[in-house]
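There's a structure below that I have some questions on.
Every protein chain of the complex appears in place save one, which is left out.
Entry: chain A
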Amino acid sequence: MAQVPEGGSALKFSKSKGDWLRDALPKLVLSPSVAISMIFVYGFILFTIYLAFSDSRILPSYGWAGLQNFQNLFTLRAWNIATINLAIFAILYIGICCALGLLLAILLDQKIRAEGFIRNIYLYPMALSFIVTGVAWKWILDPGIGLEAVVQGWGFENFEFNWIKDRDMAIYTIVIAAVWQTSGFVMAMFLAGLRGIDQEILRAAEVDGASTFALYRRIVIPQLRLAFMSAFVVLAHMAIKSYDLVIALTNGGPGIATTMPATFMYSYTFTRNQMGVGSASAVMMLMTIAAITVPYLWSELRGSKQ
């Protein structure tokens, strides 16, 4: 990082009114953003945390309810389903995205002709809205017109693929659509990591007679540790926040089988008029994300200072 001198150091030797303004100007320019962040990020977080301990129902109310909302939250069947769904979704989503992303990155790193073109095809779903992705996959996975109907039309009359209508399997359809959308992005992250590896070490290992497999397992993949960490943080973060895709693909159904924390929060706060419980669920989401991103951010910022 470039060396950054103290602000206005060139002006320190003569203090007059104009200099004071020039000293304060940078802070003045930054202050609206800081104020916005103070109110609309930190202030609002505190407000929602307060609501989580209040007796709010349809509207915010300031009566103290202690841990009542959290106690209610943990006994609600819908919240239990939401957390189990999040666990299933996050594990599969992160796992499959990383595996697929790593595989594609390694394949693309073999001096492929038209690499840029292929990369663009793998990555374009990231430019789409989750709602668009959800609509496309909703009908592709629909047994009436989608894959099931198409394969049956080819003559395989017994072919069945109705996960999206099946309470036990519907959560996996969200994994399918989400992996389609994000795996190309993970590929790009790993590809950037691969390009950063010192080619000399690889050549040396090759000369020593290491097989390609051993080369990747022993030398390349361990060096992608940072890329894995970034991918994990980004994907975990996206998994916890996932809302749009669930709404567009299954709308939380069948029944409440694909409820996730984000959809739970929305429906309890805005349609079931249990704002206290909704706030408590939002606080749980924030704490989960903070547990993942704060250590990461802290190490990044500390790293850039050195």
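Definition applied: contacts are C-beta pairs under 8 Å (C-beta built on N, C-alpha and C of every residue); 3 or more make two chains touch, one makes a residue touch a chain; residues count from 1.
Convention: contacts and distances are computed from a predicted model.
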Protein name, per the UniProt record, of whichever chain is missing from view ("Sugar ABC transporter permease", "nitrile hydratase", "Aldehyde dehydrogenase" or "(2Fe-2S)-binding protein"): "Sugar ABC transporter permease"
Residue among A:67, A:135, A:201 or A:214 that touches the chain left out of view: A:135
Chain not shown: contacting residue from A:65, A:78 or A:240: A:240
Chain not shown: contacting residue from A:81, A:164, A:188 or A:224: A:188
Contact set of chain A toward the excluded chain (per top definition): 1-8, 10, 22, 25-27, 29-30, 32-34, 36-37, 40-41, 43-45, 47-48, 51, 60, 104, 107-108, 110, 112, 118, 120-133, 135-140, 144-146, 149-150, 152-153, 180, 184-185, 188-189, 192, 227, 230, 233-234, 237, 240-241, 243-244, 247-248, 251, 261-262, 265-266, 269-270, 275, 278-279, 281-283, 285-286, 289-290, 293, 297, 300-301, 305
